[in-house]
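Every protein chain of the complex appears in place save one, which is left out.
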């Protein structure tokens, strides 16, 4: 099959993440290096369905490695979830003479890719790009490291004012289903408490812990709250609850929101994106398909898309223990 | 009176701001340079009342110029608002042989200082330190420039993802009574709309404007919302309202909160703090009092505390026009 | 004449500076707002001579406000210094039906513009864009504030390691003819010594001062050196000289170079660029020409290009005294 690859398509899909541009660049430059053509589809599967694409040569990805976001834009496509939608997409790919696709995104992206591959026999390779780090088959997803730095940088700023004022701060970070961002940024920022979806701390224990912090001489505390935390209150309700129960505390809230998806990617994310995407192109040229490239144990590795989708990337619960020790 | 100044006190009070440490350093170093002693009071007037202070020599302010927050911490003191509280503070100052005070903060700080000066004849000089830039008698308050950079940096990150996704973002920034931060960071970040306390845009015009942006080819919009905006809804309600009325938009919210008060001060704020505080010490040594130092028309100037307190620092409404032109 | 303005050209020339893109955007958006056309010339006067230009509409400057550099690129053109070169440029302007020009750059740019205006009666407005802040008729040039933050951020990092190691660091910053960057970044970074072109400290006094710093308990020192400093040695020779004469010191050198010209512009520079360029377009529409817009005493003002070119923007030597006091 490898002989047939003359033109590779690339797209970004799902929630965007810093480093996606580095990934697009690596696909386009690898294609140029191996003398094949590269086509970029806009707005993920939706652009594929609509035939919204453009040729990417080595120069058209100039300087994008430094930029957040994705020059190909990203979207979620409902139409692609239907058989008819995927048929349209396959027709576009055929017409555009795209022999294989590199798909940059998360679970939903890969699920769509699998269906496309199964129904229309289009070789695809998935590249994990999401700030959530919740993909199995890789230790790190593209964008996660940058998001951690963004969160830590924000909390550092809050810490400046926290230590001036003897206050309690709640910082909501992304992670509806996975606590990776909260847990690692919480340790990195020296948060006093970290609330994640995977573990229910309980309101009582939160109050106890904050009281203990205070008695141990801490003049202010920072609580990192994952969007999807189990405690059953949103971050504003949580702040109100604590204020009512610990009246000495003055509780303030920050909701970081989409700041976490943007920003110039860290060196780690750029190198990760570069390495994974060079490999993705080489795998396609080698006749491989239905794989995801990942960074496992400090090496670029592959797994099947099925493996990537079957299991969940679990957080390391030992980090909760580390956080406890360090917020002594 | 100048002959009597052997020991100068310094404190930070009210909401803290980046550059306060640079200000403290400049007071301490100026004192060292002129061979007088310097005392730092912790937690503003509250620490003054409680006798919570420490000598600051040239070395004790080493390296703090780079840091956000205030090593002297900041607080609001209810007790100081009473005559009895101020009496206690005056007693502490007398006992500590403090001949004059440099007060770093905002309106409330200066009002307290005036009372202290009037009732107990203590020479004071005010230095405007607040991110809100709402002090008359200076074009810039210490911390304002840094806060603007922090907001712009955050919105830049949102912009990365906004341009990937065709969305509408609401970003709440500080400014309960004054729109300086919203207006200038909004222009700096290229926001499509800016809502400030000084001007009621109105919900209808907001919807109109967002629709117009869309029709003009903008694929995403950012609305900067001052905490104290006149539109009468908090930022989450606003987002809901827009979503209901412009169903094609996917509206997301970021609440920057206390991030804006922290961070390493910009060069502008460091130089501003340095220049104002050298002058503050020199004014005291010159026998001056009841003044505020400010940066007016590119020079360090002084006004009376009364002048600083009597009028309001008005925003430049022409900037709203500039913003309109630039979000074309 | 104002009636005739249907198409305005814009270009960036000379050393580039952060905020030039914000300036280009403001010109393009102002033109769109006033329903006139906008043309961007690439590579300054060279692109003008070569007819290398493109139409800029409101959308073509999308998102560039956040980016360093200039999308129009910048260059110095020898050909334009000749009458023949300028004739070619004027011919191109005529052919392209450009009625007036906004010129973003420094001295050299304005000198070229004056000649073009005088010889070919083309209305021009100059906008001061350079990191050096050495233009008369404005308190701040576009890019200067960002460059200061870049330098201060770099020196802060050096300070981290300096205070770990008891060392002496020399940091060379830009400024061949003017000490603005060195002086203000030196104060902002808390440098122990600042060497600028305007003032010859002398090698002996430098050694004395470093010795005094050490005796006063400082464990490390940072010397900011302007490229064009008067001391007559380059920064590496200077470090060697000090090492030889103060053998206890371990002297290290950093040459910041072109880092200072890049980076995302600060909020200050973005707002400055925006305000100056809206005004520049409005002046042209008003029939004005041969002016430079500047920011003077906290307001947008104009002066003639002659005034901007005749005198030199002088540093405030009182800042050297401030630096002395603060490095006590």
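Here the chain labels run A, B and C in written order, and each chain numbers its own residues starting at 1.
Just so it is clear, a contact is a pair of C-beta atoms (placed from the backbone, for glycine too) under 8 Å apart; a residue touches a chain by one contact, two chains touch by 3 or more.
Computed from a predicted model, the values in this text were never measured in an experiment.
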Which displayed chains the hidden chain touches across the whole complex: A, C
Among C:122, C:158 or C:206, residue touching the chain not depicted: C:158
Full-complex contact with the absent chain, from A:114, A:214, A:270 or A:288: A:270
Residues belonging to subunit A that touch the chain removed from view: 25-26, 29-30, 32-33, 58-59, 62-63, 65-66, 139, 145, 148-149, 151-153, 156, 159, 163, 184-185, 187-190, 216-218, 264, 266-268, 270-271, 274-275, 278, 296-298, 319, 322, 324-328
Touch residues of subunit C, complete complex, unshown partner: 12, 16, 18, 67-70, 73-75, 150, 154, 156-166, 169, 252-263
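Everything that follows uses one rule, which is that only the chains that are shown with their structure count from here on.
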Chain centre separation (subunit B, subunit C; CA means) in Å: 28
For subunit A paired with subunit C, centre-to-centre distance based on mean C-alpha positions, whole Å: 38
Inter-chain centre distance, subunit A versus subunit B - centres from mean C-alpha coordinates, in Å: 35
Residues of subunit C touching at least two other chains: none
